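Notes follow once the structure below has been shown.
Note that one protein chain is taken out, while the other chains of the complex remain in position.
As written, the chain order gives the labels A and B, with residue 1 at the start of each chain.
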Amino acid sequence: MPVLRDASGVIADSWIRVDHAGEIADGMKVILPWSEDFAPPAGLPSFMLGLHLPNDIETAKVAPHLARLGLISVDFPSFADGRGFSLGRRLRNLGFRGRLRACGPVIADQFAYLLACGYDEVETPESLDRRQPQPQWERALRAISRGYQPGYAGGRSVMQLRHQYGMEP
Amino acid sequence: MYHYDDFDAQLVRERVAQFRDQVARRLDGSLTEEEFKPLRLMNGLYLQLHAYMLRVAIPYGTLNSRQMRQLAMISERWDRGYGHFTTRQNIQFNWPRLADVPDMLDALAEVEMHAIQSSGNCIRNVTSDPFAGVAADEIEDPRITAELLRQWSTLHPEFTFLGRKFKIAVSAARQDRAAIRVHDIGLEVRRDAAGNPGYRVLVGGGQGRTPMIAKELRAFLPRADLLAYLEAVLRVYNLMGRRDNKFKARIKILVHELGIERFGEMVESEFEALDRSEEVPVAAEFARIARHFAPPDYPPAEDEPEALDRALAAHSDFADWVARNGFAHREPGYLAVTVSLKPIGGAPGDVTAEQMRVLAEAAERFSLGELRVTHEQNIVLPHVRKSDLFALWHLLRGHGLDTANRGLITDIIACPGLDYCALATARSIPVAQAISERFADPARQREIGSLSIKISGCINACGHHHVGAIGILGLDRAGVESYQITLGGDPANEASLGERTGPGFPFEQVPEVVEQIVDTYLALRMPGEGFLQTYRRVGMTPFREALYAGAA
Partner (left out) sequence: MARAQHPVILTAQDLIEGDAVWWTGTGWSRNLAHALVYNDPAAADAAEARLAAEESRVVGVYRVEVDPAPVPRPILRREAIRADGRPSFAYRPQGAARRAA
């Protein structure tokens, strides 16, 4: 079973991945795969609808649906393929306020960057967890206290802190 | 120069601790080699032909004497007592052990240095003009922008797993000494009609397998927009750049495939859509950094000291050195001096620990404590009083650092090549050595005049061969080294890529081939003409005829 975690630790996955809308049963929170003809199933409230996106998606195509989605899962085919970092930022930039999940073999060392780019949670394969159990993910989050980049650190970036009070240090 | 505040110091310390942990996790199996490799590369650590290699960042090539001394110490304590200055203004140590690297990084942090992003598919060390703060033709010190970008790009959450490496260069002078036209992004400091500071933004230049001259993305970008605009450029690149082929993954290919107009539209629309609510006033951060680059307090100096005139008259070696290696300083009574790391028959850019200490001492005594590394793999002492030149020359002379060949045919750029580099297809340092020996006579070098030879040991072009007046690229042809020659490359304002002469030559013939090219040039040049001017006037044909005459 894949492992799901957020900044608080390993968490239970309340979402179910289905292949198409026909598989949706009552009361299920589902993650549908992206397709060109995707449309939010009628009657499903947004907090129960998730969508899994490939990392080369044209964001303009999902933009109209963002308000109807409670979760977006972004595919990370390999930890070295960093498109998902920018995709996360762009989705947030477009106003997506739901849960944002990185899905794939990303490594603990990328956890902080993922959160900084707008992700809430990470779903990794079970095999990875044997090598990189939870304590490594916690340590990775604490490794660097502050990055420089304004806009990636909830207002606590170095560049912002330096100029926070309108005075120059 | 820039000094770390507590934030900078903490980040660098934490990065070392993080890397120490990553090494430990590699050793205990938490990280596979595949996972560890990009992490170590992002910290400057390669696995090369014979050993690990640590590339230490020297941001925009500026360092002080204390830092240079520390580099000497590091090279002796954990390496083999020497270092190699690179074409990207960095230094490499060729023999560290993996287990020692965290300690080396700690020693660097002690003197406000690091190896962050000196490699890897991320934004690399920002490069700039080695004569920043010295040259009379600059609008402002380009290192202020370069430092701002160093910080902005350091451990950038979004742009640390790009499709390929990403290089930014900054120039603020009329004469481009930072080769901004052959970088992924080139920034030229400008002012608009109202005198507001900003940048001309060039994109998509680069060398490697598919060399390209950068195109203009914005004629004028206000300074306040710099970081946001770069974020937009990098985001478009990160999302759209090719990932299917390493050789097509640089931004230059994306720009080329989309066309600069289309690429520009995408950047502008990304830029327009950015959420800039958390942005810092760039002007305030710029001003904070700028204070670190305020001109030093120059002790008074005579512009034409009599003692200098006497020494120049009495020692022709000294006079040649001053004439060749001196660079006009905007402060009266001062000169910037290039210390050539290209002695005849030497390995370009290599210095021993002892020489590093001599350079540190020279900087301390004669250059207000400052040094620069140039992309030509030399050192510059930026602020030398003219009255100190003779004493400086004496000091350098005692340690093989007085070669008077800046810009001459023996001032050769060469990458490490097959002797060190795991990717190489041919040797490059021994080629440089052989050419240097061939043209050892100083009078002959002066007669030939300025002429840049640049040698790469494979198509990655770390030796910048595409922009050498004479470029030499070492290839492997069925197990045998073959050297392709290009002519007419130029990295500066009139940037141009060299043109191939024709089929390659074997290793042993290269010095002879260079000599034929030089002889052809000497026979054809008009009074006062340099190699590039002659080449641009007469074209390739006479050179080709000289090289391949008699070839079937």
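Note that a contact is a pair of C-beta atoms (placed from the backbone, for glycine too) under 8 Å apart; a residue touches a chain by one contact, two chains touch by 3 or more.
Bear in mind that the values here come from a model prediction, so they are computed numbers and not experimental data.
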Interface partners of the hidden chain - shown chains only, full complex considered: B
Which residue of B:77, B:97 or B:537 touches the chain not shown here: B:97
Touching the absent chain when the full complex is considered, from B:4, B:52, B:78 or B:327: B:52
Hidden-chain contact residue, picked from the options B:257, B:317 or B:447: B:317
Contact footprint on chain B, counting only the chain that is left out: 26-27, 29, 32-33, 47-52, 80-82, 96-99, 317, 341, 343-347, 350-352, 354-355, 399-400, 403, 418-420, 424, 427, 429-430, 433, 440, 442, 478-479, 481
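Going forward, only the chains that are shown with their structure count from here on.
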Centre distance in Å when chain A and chain B are each reduced to the mean of their C-alpha atoms: 38
Of all residues in chain A, those that touch chain B in their complex: 56, 79-83, 85-87, 89-90, 92-94, 107, 109-110, 112-114, 116-117, 131-132, 136, 139, 143-152, 155, 157-163, 168-169
Contact set on chain B toward chain A in their complex: 5, 7-8, 10-11, 14-15, 17-18, 21-22, 25, 29-32, 35, 38-39, 121, 151-152, 154-163, 227, 234-235, 238-239, 243, 273-281, 284-285, 287-288
